[in-house]
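Heads up, one of the protein chains got dropped from this complex, but the rest are sitting where they should.
Here the chain labels run A and B in written order, and each chain numbers its own residues starting at 1.
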Amino acid sequence: MTNGSRERVLARVRAALADVPADEPVERRPSERPYAESHDAGPTLDVLVERLVDYNALVRRVAPDRVADEVAAALERCGARRILVPAGLPEEWLSRTSVERVVDSPEDPRDVAELDSADGVVTACTVAVAETGTIVLDGGPDQGRRALSLVPDHHLCVVRADQVVDSVPQAVRRLDPLRPLTWVSGPSATVDIEMIRVAGVHGPRTLEVVLLDPDA
Amino acid sequence: MRIALFITCVNDTLFPDTGRAVVRLLERLGHEVVFPTDQTCCGQMHYNTGYRRPAARLAVRFARTFENADAVVVPSASCAAMIRDNYPRLSRSGSRLARRMDSLAPRVYDLTEFLVDVLEVTDVGAYYPHKVVYHPTCHGLRFLGLGDRPYRLLRAVRGLELLELPEATECCGFGGTFSVKNGDVSSAMGFDKARHVVETGAEVLCAVDNSCLMHIGGTLSRQRSGLRTAHIAEILASTEKEYART
Partner (left out) sequence: MSATFLGMPPFPEAAKRAVEDSRTRHNLHKATHTIRAKRTRVVDELGDDWQRLRAEGERIKTHTLRHLDHYLERLEESVQRAGGTVHWASDAAEANAIITRLIRRTGETEVVKVKSMATQEIELNNALEAAGITAYETDLAELIVQLGEDLPSHILVPAIHLGRAQIREIFLQRMGEWGRPAPPDLTDDPHALAEASRVHLRELFLRSKVAVSGANFAVADSGTLLVLESEGNGRMCLTLPETLISVVGIEKIVPTWSDLEVFMQLLPRSSTGERMNPYTSTWTGVTPGDGPQDFHLVLLDNGRTDVLADTVGRQALRCIRCSACLNICPVYERVGGHAYGSVYPGPIGAILTPQLQGMASKVDEALPYASSLCGACYEVCPVAIDIPEVLVHLREKVAESKGHVSEKALMAGAEAVFGSATALDAVQRAAGLARGVVPRHLPGPAGKWTDTRDLPDVPARSFRQWWNEREDGR
């Protein structure tokens, strides 16, 4: 049935497009992109911080050598006792905290009940977008499986300054579509009741970003 | 300049004062106005209701009637938009109508466009000592892109106090045959528009299209609001001398 449907749908598409000249090029040239590279919203890291805060994320902007202290302090503040950690997270980030770690990797995954019982998760990211206040995770070893940053209620994400771009086009160019990507802009939210944005539904209700800024 | 007036069927039949005001205004500004008497209707009602062929025949009639005009002035934004936006869709490319319209369309203007862009005048020497609110009609706003032209003309009128209309860009609900085919929604939209108009405390509501004014004005009149409507041409044509006379 499916095979017959494939040919039927394609034949219908071709019949519907009888008006399109046969010699019209199928490929578009990527150079034909007339829109802006970015929108001059201000200094990149300042904009990222402003827009993360605008979408209810907690943000700490610190010098890179302060990362372990900030991570420890953040975990302390939220009262986490047991946290999830992707196997490739830099060891030094957790060097100042004594909370219990549950290490997860695609090769040795924790089951969903274990993910659910953790108080939070610490990950890196692959790209952050200043203009939209977005962090993007691509499932790399320091970010882990998608479920890691989803099931726990608290997501602490460490962002390096060199990972931050100004705009969506710049981010798209850095990303590999073959990897599973999660774009995160603030904690989970809904507008389904009277179109008013309410933070905190099924995803983590707290998003905390530690931004490593060499000039901080 | 010799200006051909396309009065439109609605103005011709129901709002002759608007046409007279346009003639008075343009002549006062030193121009000759002609009225090709073969003209009737632009075909907007037929076109918008789905009657394409009658609309196309009326388009041909318009093109023939105004073919040799230097400039065609239309005191109705929706009719001007019908001619400029939709006539090309009614004609097959390369057809006689298409060729005629290609040359004619750039010479067809809404009154306020013509004053500001062609005659390059915003102060037309008018006097109108009233509180006025302007409703930007959909065709003027979104199809012709009149922008601030009507506001600039009104602000230059002596004695006129221009008030701001809340939710000005929202449709009044007229929509031609929509006003009867979906009379309940049309009325609901008209009520809201009328309410916003009344809230401004204006004495007069003006617009660039009498069909919208007929709808809002009909609602205001049924509600005995005491507010009256006037096409922008009537305000721009009004002078101190005339006021002294009345």
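Here is the rule we use: a residue touches a chain if its C-beta (ideal position, glycine included) is under 8 Å from a C-beta of that chain, and two chains touch if they have at least 3 such contacts.
These figures come from a predicted structure and were not determined experimentally.
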item: Option touching the unshown chain, where B:66, B:87, B:128 or B:174 are the choices; value: B:174
item: Options A:45, A:94, A:122 or A:184, residue touching the unrepresented chain; value: A:184
item: Where the missing chain touches chain B, by residue; value: 7, 9, 11-20, 23, 35, 37-41, 43, 45-52, 54, 57-58, 61, 89, 138-139, 142-143, 169-171, 173-191, 214-215, 217-219, 221-222
item: Residues in chain A touching the chain absent from view; value: 1-2, 5-6, 8-10, 12-17, 19-20, 24, 26-28, 30, 32-36, 39, 51, 55, 105-107, 109, 112-113, 116, 129, 131-134, 139, 145-147, 150-151, 168-169, 172-173, 177-198, 200-204
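Basically, only the chains that are shown with their structure count from here on.
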item: Distance between chain centroids, defined by C-alpha means - chain A, chain B (Å); value: 52
